[in-house]
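Note that one protein chain of the assembly has been removed; the remaining protein chains are unaltered in position.
Letters are used for the chains, namely A and B, taken in the order the chains are written, and counting of residues starts over at 1 for each.
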Amino acid sequence: MIALLTDFGLADPYVGAMKGVIAGIAPGMPVIDVTHGVPPQDVRVGALFLDAAWPWFPPGTVFVCVVDPGVGTRRRPIVVSAADRLFVGPDNGLLSLLPDPIFRRIDVAGPLPSRTFHGRDLFSPIAARLATGALAFVDVGPLVDDAVRIDIPAPRAETDGWSGEVLYVDGFGNAITNLAGTDSGSVEVSGERLPVVTAYGDAPPGGLVALTGSTNRLEVAQRDGSAAATLGLRPGATVRLRA
Amino acid sequence: MIALLTDFGLADPYVGAMKGVIAGIAPGMPVIDVTHGVPPQDVRVGALFLDAAWPWFPPGTVFVCVVDPGVGTRRRPIVVSAADRLFVGPDNGLLSLLPDPIFRRIDVAGPLPSRTFHGRDLFSPIAARLATGALAFVDVGPLVDDAVRIDIPAPRAETDGWSGEVLYVDGFGNAITNLAGTDSGSVEVSGERLPVVTAYGDAPPGGLVALTGSTNRLEVAQRDGSAAATLGLRPGATVRLRA
Partner (left out) sequence: MIALLTDFGLADPYVGAMKGVIAGIAPGMPVIDVTHGVPPQDVRVGALFLDAAWPWFPPGTVFVCVVDPGVGTRRRPIVVSAADRLFVGPDNGLLSLLPDPIFRRIDVAGPLPSRTFHGRDLFSPIAARLATGALAFVDVGPLVDDAVRIDIPAPRAETDGWSGEVLYVDGFGNAITNLAGTDSGSVEVSGERLPVVTAYGDAPPGGLVALTGSTNRLEVAQRDGSAAATLGLRPGATVRLRA
């Protein structure tokens, strides 16, 4: 099975072209969209979305991950083996949050791909060949020991709790933070103090709360509303957890 | 076959995670998106979208339907059998427009799911097991005879026709009403009187018309434009049909 994660959006025919290429190389191979809604060229959010999604896909899944502002430059194309799954994409940090990763640089014979659309011309064909077994991970190319890493800021311990920040805002307006999930205490954000609850529906209508979201991170939410809009939250905004 | 209808949108990796879970339980099972564009937490529009779509899917389809502001509270998870299809989701009215429904509360052994993402942790696994035949409808749990219902307002008879209202606005700006489709007469809406026609192209360029849409409901449309934007139409706006 192949799973796709990109910042291409769905308005243009770019994702469709990738799927056409895969279908030509691996007829009948199931292809699943993780999302194509990573904010354009936002490698960090792409890495976080992948982090939230990959554990839910079965072992053996081959992921094609493309958030690639450096396409056509000297950044390396890589395949990562991690957690019994394979991940194909650019060496720019997008694939650097995976656990115990082994990196290989893509170095296989083939026509020189375009310099603007490696998702279609390089990563999808490689993924299709990996998924069918026509190409083995060990034959992708040489091992890489200096892959580019991105760092997710860690929460800082304070005398009475933790100080963290908003990592991204989801489509419901929930602000997902770098604080670990918990089921008690309270948070301070945008000058407000909010209770930590265990379900969205525990908030009164319109109420603002914090809770452990589906990725085990603490998030700030509003019942029947957008917490991010109401509180003016963007990535980087400070969120403090009090015991 | 499994079909998905949610209010998750496609920007986040939530739908992808659901599909990953299904693929792990039911490898190779076709999964089709009905839509993930239900307005956030709008159970009524979700029910109407399902009403518009399910008849076009073959008997035997298992639908996963998630518009679920009460996730994690005491609202019941249910499976509905109707029209030779199965529908998995929350007991909040979302599944209450189906014809001759039989409701069962989900009560099967398994780890306690998260309290924030039953689409991924409860409804998708149940649907995958129903679709493969590993779980039978009669074994889902006890029958429910007091399922939550939502009501779609009925049109009111008037001396010279019917008075109805806008139910929702689609992506073309067409305003879909609760009035039954017809091919004659005229409608009054926002102080305008519009002819009832039988095809969008029957209107002159820019012209406003009413016609029977693809769900057999009367809708207000504008050729080469958005009727909803031009006329300021929102759900609840009055539309009168005159003979």
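One rule holds in what follows: contacts are C-beta pairs under 8 Å (C-beta built on N, C-alpha and C of every residue); 3 or more make two chains touch, one makes a residue touch a chain.
Just so you know, these numbers come straight off a predicted model, no measurement behind them.
Among B:G133, B:G171, B:G191 or B:G236, only B:G171 touches the chain that is left out of the view. Only one residue in the set A:A17, A:A83 or A:I150 touches the chain that does not appear here, and it is A:A17. Residues of chain A in contact with the chain left out of this view: 8-21, 23-24, 27-28, 31, 40-41, 69-73, 75, 114-117, 120-121. Not every partner is drawn; the one left out touches chain B at residues 1, 3, 5, 10, 30, 32-37, 49-50, 52-54, 56-58, 61, 170-172, 198-202, 211-214, 223-224.
Note that in this section only the chains that are shown with their structure count from here on.
Per-chain CA centroids place chain A at a distance of 30 Å from chain B.
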